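Here it is, the structure in full.
With one protein chain withheld, the remaining protein chains of the complex are depicted in position.
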Amino acid sequence: MNETINKYKEDLEFFDDVMDKYEYIIDLGKKSPLLDEKDKNETNKIKGCQSSVWFVAHKEKDKLFFDTYSDTVIVRGLAFILAQIYSNHSPKEIQSFNREELKILNLDEIISPVRLNGFTSMLNAIYAHAKKEI
Amino acid sequence: MNETINKYKEDLEFFDDVMDKYEYIIDLGKKSPLLDEKDKNETNKIKGCQSSVWFVAHKEKDKLFFDTYSDTVIVRGLAFILAQIYSNHSPKEIQSFNREELKILNLDEIISPVRLNGFTSMLNAIYAHAKKEI
Amino acid sequence: MNINTLKNDFPFFKNNKLVYLDSGATAQKPQIVLDSMNEFHKSYCANIHRSAHGLGNKATQEYENARQTVSKFLNAKTKDEIVFTSGATQGINLVAYAYVKEHFKHVIISGLEHHSNIIPWQIIDKSLHVIDFKKDLHVDLEHFESLLKSYPNSFVSLVETSNTFGITHPIKEMIQLARKYGSKVLVDAAQSSVHSAIDVQDLDADFLVLSAHKLYGPTGIGALYIKKDLHEKCKAFQGGGGAIKEVTYEKTVYMPIPYMYEAGTQHIAGAIGFASALEYIRNIGFNLIQKHEQELIAYTNEKLLHVKNLIRYTDTKNATGNISFNIKGIHHYDLGVLLDKQGVQIRVGHHCVQPTMKSLGIKGTVRISFGLYNTKEDIDKFFYALERSIKMLED
Partner (left out) sequence: MNINTLKNDFPFFKNNKLVYLDSGATAQKPQIVLDSMNEFHKSYCANIHRSAHGLGNKATQEYENARQTVSKFLNAKTKDEIVFTSGATQGINLVAYAYVKEHFKHVIISGLEHHSNIIPWQIIDKSLHVIDFKKDLHVDLEHFESLLKSYPNSFVSLVETSNTFGITHPIKEMIQLARKYGSKVLVDAAQSSVHSAIDVQDLDADFLVLSAHKLYGPTGIGALYIKKDLHEKCKAFQGGGGAIKEVTYEKTVYMPIPYMYEAGTQHIAGAIGFASALEYIRNIGFNLIQKHEQELIAYTNEKLLHVKNLIRYTDTKNATGNISFNIKGIHHYDLGVLLDKQGVQIRVGHHCVQPTMKSLGIKGTVRISFGLYNTKEDIDKFFYALERSIKMLED
């Protein structure tokens, strides 16, 4: 996971201007694969976000994969980053990964405190799912 | 009535220091005749004063006379001044006397705004009584 | 007076370069408002209504003068028709508990109400009836009358100007209509009061609420007007020091309104700052303010015409203070974030009118909201940032 984190860290640090960082995240959001309409249901909806965010996980062999969607493109981009970081890892790996390591991405700069709850809720959902799957 | 007012005005103006003015008023309060205990009843009590003030009127020939009492000596002194001003006058005289004329006594300096209500209530009681007697 | 230099009265604009278009949420405060509060704290800070000491008297007098200033601002008959509250929200809740709860079964509201004029009626368990609005969001007066007919003697509670869409209700006409059916009326003037003069006697309102912080005054203070005729019908709400004539363990005899409702230590500095804000407005005058704000609104509306894929929810008639819109295919939240990063402070979201949003089938809007300090330059900057944001966000 550190590898993916580092990749995004480098990408984000490439931009000096915060608007460019947003451009990059929006771009990820636009490119992020769409969820099936049927998956955008109440069960998959993450509670605690101000905007609607959905979250679907599936298992391939031993590994977990996450798909996310949000009605706002910025959150979609952020959720996509999270999904990329945690996808393609075993539940055990995920569980033992310290979420503090995400701090180096410096997302605080981008996510407002009001929305930070939502971000934490997404993370919680990932860890909860991993735990269930162990 | 103007005569009595002028007398008190001169007396009060004699003192430069506000503490001396109080000394004078307190002195009047101490000297002011006591009311009969039986007169200190609810009917004679003036509403709207923070401290208890009683007010008794009687008529001699055509003239009204007022006696007052308060449990605080400063208010007693002030009430005494009022009673002196309005006593020994006919109801008609009292009614036609403009209470604005009291302003020259500069009592504002001595009575706090919180207590001003009480002072006004006393005045109202005097005028109300005079009206009743006409 | 040059309206375009009023910005200089506001220290906020000296300390940063932000374009502030969120005055409907809270307005910036002129220096004299801060000065008046600092003056209280520094020179005559004391509790009120309780003390014989000179300091307390001075504080009491300034506080009561503030009440007088609010009373004049609303053209109330007497100053004891003015209760200081902690804001418009508390004012409405007070009326709910102290008056409506006991005397009414039905409450009629408009379809554009702020949550503050919806939830209090739910809390006291009244049946709520909502007046329809027309396609352009203007109130359907026929439906209003039919509700009044179906529920005579109900309580009517109406926002004067919508915090989201800037539409102003024909409030005087609506009050007259309500009177015909024996209703009492509360006016929520939280938004309207900063844009045009209010005359409670002319309106014939029974209750009216204000928030100081939307009137260039401090937070934590507001006013509730209660028509004198109704004072006897209003019962105690919250109890405590200062609001009483006599307390025994068996029973409390309350002071008359407004004191009955001002239990506990009041926001004394707030009342003083509130009055100072109203004086500030009075000195400029609503004529000038309106002329200026109408110019800003017209300018904005003109510019909005050129924004691609714009969705508006109302026409531009009766527009006061606030303008809401969306851009097709773009989420209002994304716009809010990008505008913010470009130094433009606007508000996005449901603006505390979720039921109205639901009626319109949307989650939220982008809202621009004007204060007297805004200029055409602010609007130009807003549009510049908006265009850039749209470009980034559109597919």
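Order of writing sets the chain letters: A, B and C. Residues in each chain are counted from 1.
Criterion: a residue touches a chain if its C-beta (ideal position, glycine included) is under 8 Å from a C-beta of that chain, and two chains touch if they have at least 3 such contacts.
For clarity, every value in this text was computed on a predicted model and none was experimentally measured.
In the whole complex, not just what's shown, which of C:D80, C:D132 or C:D340 touches the removed chain?
Answer from the full complex: C:D340 touches the omitted chain.
Can you tell me which of C:S146, C:S196 or C:Q238 touches the chain that was removed from the display?
Of the candidates C:S146, C:S196 or C:Q238, C:Q238 is in touch with the missing chain.
For the chain left off this view, which of C:I3, C:L128 or C:A197 is in contact with it?
C:L128
Among C:V348, C:I368 or C:L393, which residue is in contact with the omitted chain in the full complex?
Only one of C:V348, C:I368 or C:L393 touches the chain omitted from view, namely C:V348.
Considering the entire assembly, which residues of chain B contact the chain that has been omitted?
18-19, 22-23, 26, 30, 50-51, 71-75, 112
Could you list which residues of chain C touch the chain missing from the display?
Where chain C meets the chain not shown: residues 11-12, 14-16, 18, 20, 22, 25-26, 28-29, 34, 37-38, 41-43, 45-47, 50-56, 86-90, 92-93, 114-116, 118-120, 122-123, 128, 130, 211, 213, 218-221, 236-244, 246-249, 251-252, 263-270, 333, 336-337, 339-341, 345-349, 352, 354-355, 358.
Criterion: only the chains that are shown with their structure count from here on.
Roughly how many whole angstrom separate the Cα centroids of chain B and chain C?
47
So what's the Cα centroid distance for chain A and chain B, whole Å?
Here the centre of chain B sits 81 Å away from the centre of chain A.
Counting only Cα atoms for the centres, state how far chain A is from chain C in Å.
Here the centre of chain C sits 40 Å away from the centre of chain A.
Counting only residues that touch at least 2 other chains, which ones in chain A make the list?
If we look for residues of chain A contacting two or more partner chains, we find none.
Could you tell me which residues belong to chain C and also touch two or more other chains?
In chain C, no residue touches at least two other chains, as defined above.
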